[in-house]
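This report refers to the structure that appears directly beneath it.
Removed from the display is one protein chain of the complex; every other protein chain stays in position.
When the chains are written out, they are named A and B in that same order, and each has its own residue count from 1.
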Amino acid sequence: MRLRFRPALAVIACMTLAVTACGSIDPGSSSTASGGVTGSGGPIVVGFPADLSSTYAYYDVPMKEGAQMAVDEINEAGGVLGSQLKLDVVDQRNDPAESSKVTQQMIDDGALYLIGSTGDVVTAQGQLACAAGIPISTGDGTSPVLVNDMGTCAYQLIMNDTVQGATVAKYALDQGYTTALTVASPDYPYTANLPKYFKSIFEAGGGKVTNEESYKIAAGDFSALVTKIANVNPQPSVIFTPMYPPDTQVFMKQLRDAGVTTPVLSTDGNLDPSLADAGAKAIDGMVYSASVCPASADPKIEAFYTSYKKRYGKDPSSVVAALGYDEIKILADVITKSGKADKQAIMDGFKSVSYTGVTGQSTMDPDTRRVKKAVALIKMVKTKFTCLPAPEFPATLPAP
Amino acid sequence: MSQFLQQLLNGLSLGSIYAVLSLGLAMIYGTLGILNFAYGELITITGYTMYFATQAGLSFAAAAALGAIAAAVASVLMQQLVFRPLQRAGFVTLLFASFALSEVLQGVFRQAVSPRAKGIPLPDALSNTIVLGTLRISTLTIITFVVAIVALAVFAVFMRRSRAGLHMRAAALDLTTTRLQGVSAGRVILLAFALSGTLAGIAGVLWISRTATVTPSTGATPILVGFIAVVLGGLGSTVGAVVGGFAFGLLEVFLEAYLPLGVVPFQFAIALVAISVLLYVRPEGLFGKAVEVKV
Partner (left out) sequence: MSEPLIRVAGVTVRYGAVTALRDVSIEVNPGEIVAVLGPNGAGKSTLMRTIAGVHKPTAGQVHLAGAPVESGSPERVARRGLRLVPEGRQIFGPMTVEENLRMGSPDSGAALHDQLDRAYERFPILGERRRQAAGTLSGGEQQMLAIARALMAAPRVILYDEPSLGLAPRIVDQIFELIVGLRDEGVTSVVVEQNARRALAMSDRAYLLAAGSVKASGRSAEMAESDIAGHYFGTQR
């Protein structure tokens, strides 16, 4: 269906648009139709089977925005090795069947590289990409096990959860916290594993996790949990939880209302403007890790926002756009260095990525296929997102 | 002891929201035999109305009132636009129509607003703490309980004393006989949806005051809880829905509070198993009546 509709739409577009506009569409559709390996004349196609409308749209939409900006910048500067880049984004609505269909279509249409989407469907996307022998990233997926689940063609170009767990644990030790209470949720690997990563590094550094609690995602009420925590005697010196909005707001509000003043540490799910709406009383002093600091707190990100706004007249949907931007820049760097736009050459090139982008320094570990990339630490000062001094990449990481 | 009392208060406060929530759901089932799965979206609509109202600079109280009204209006629109055209359809058709409506609304929220949480700033008065001896009670816990009880009481008086309430109770018992008394089915149904929506709106304001955020799927937990409470109390019984709501709130809090850590993840499953056992022993629920079959 998709194949039949696209050319038809292109024809209609040609009939309604100026002839010059059609000229620029043409190369794309002809290479799509031929489906072969891209030569120096045709564009280098990057596929992104994204969730643009469902659960993970919050991540994939800005990924797309940032990636598109990088593509536009590169093409204006003459492309990569003389070829234009073309970003092919199709919404798979976080639907596993649709995701696989869309991904296979992109591969059949001659994509040389795929940006993996956020969410579980990325595993199947990886398997399809590996079967076709083209590289794929984990997109904005931070789980350290993704690259293995997806296959040997998969690379993680952003920080992963073991780094978050280790960095936050190191921060806790540096603050002099000796005992910790963790709150996990078995509902997802993210919320189940991060407390383990935290514990492993925190205890290796001499701390002690004294209490382990659990919560239910989207429960809407954590009064029972909070009462339990309030009655822990003696109080731990810190609470760690990978909880993310909208649960964080509820938990933090109920925790502080119950009179618990113990500091709370968390992870990247909380980099969300809605966190501030919980109010200063609830979230003041909360510290959490994230891939990037928000624009207001980091000059490099702010510069990225400025040039995005100049180009498109509005802000990107979120700071995640910077990750999408860097991913395309890394890809362009890999292709340039390997000297040819060939899927095997690109695959090999990814093994030695070393790139400093808007979001920081990324160095590929060819054994794990995950980049070594430090996380940022963000602190809520009242309801303001502030950036703590950039942490080092941790000396030891917990096992994924 | 003090922790037990604290947890009891938590359970009663949460249960009181659930009671209001399930009452609104039970009303529609009682009057029309429709299990309206889009009922949860009324909570979401309350949330987004409050979000936009506070963004527009309205006070929290005004936003809350608007939120509740929006839910009532949306409930009536659901009836007019979806359920009324399907009035001749069977239970399963209506059930699926309400599922579809729920999905469509969630899709609309995702597209029109955002797939992510939107925060609703709450007044400080809602997050004060009252210390009573060893008990620390947040004002929200108390306010929630009081508002819910007042709403339930006003509802009970309305249903007992008013002419419209009389008609609605009669319609829930036997719609045809009610119509044979000259009572307009259309008006009763409209009123049932308006009241159901108002209850959803009140529960929604209390729920949103707790979560401080609204997402496209905000209604998912409330509808699940409401459905369980309604079945627990006895389908179609309004008293049962209220008791079921309180019972489920207390069950949820006490299981969370006293189950050992390894078992806590199964809290919801344990609650459902307990309810299944109860329904096996009493298929009609706590307050339901055995169905009379007219031959």
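Following the convention adopted for this analysis, a contact is a pair of C-beta atoms (placed from the backbone, for glycine too) under 8 Å apart; a residue touches a chain by one contact, two chains touch by 3 or more.
Note that this is a predicted model, so its numbers are computed, not measured.
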{"item": "Omitted chain's touching partners, listed by label", "value": "B"}
{"item": "Residue touching the undisplayed chain, where the options are B:Leu25, B:Val183 or B:Ile275", "value": "B:Val183"}
{"item": "From B:Leu8, B:Ile149 or B:Ala170, residue that would touch the chain that is not displayed", "value": "B:Ala170"}
{"item": "Residues belonging to subunit B that touch the chain removed from view", "value": "163, 166-167, 169-170, 173-174, 176-185, 294"}
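Note that in this section only the chains that are shown with their structure count from here on.
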{"item": "Computed distance of Cα centres, subunit B from subunit A, in Å", "value": "36"}
{"item": "In the complex with subunit A, residue positions of subunit B that touch it", "value": "2-3, 6-7, 10-11, 13-14, 107, 110-111, 114-122, 124, 127-129, 131, 136, 138, 140-141, 207, 210-215, 217-218, 220-222, 252-254, 256-257, 261, 264-265, 267-268"}
{"item": "Contact set on subunit A toward subunit B in their complex", "value": "53-55, 57-58, 185-187, 212-214, 216, 218-221, 223-225, 227-228, 230-231, 245-246, 249-250, 253-254, 256-259, 272-279, 281-282"}
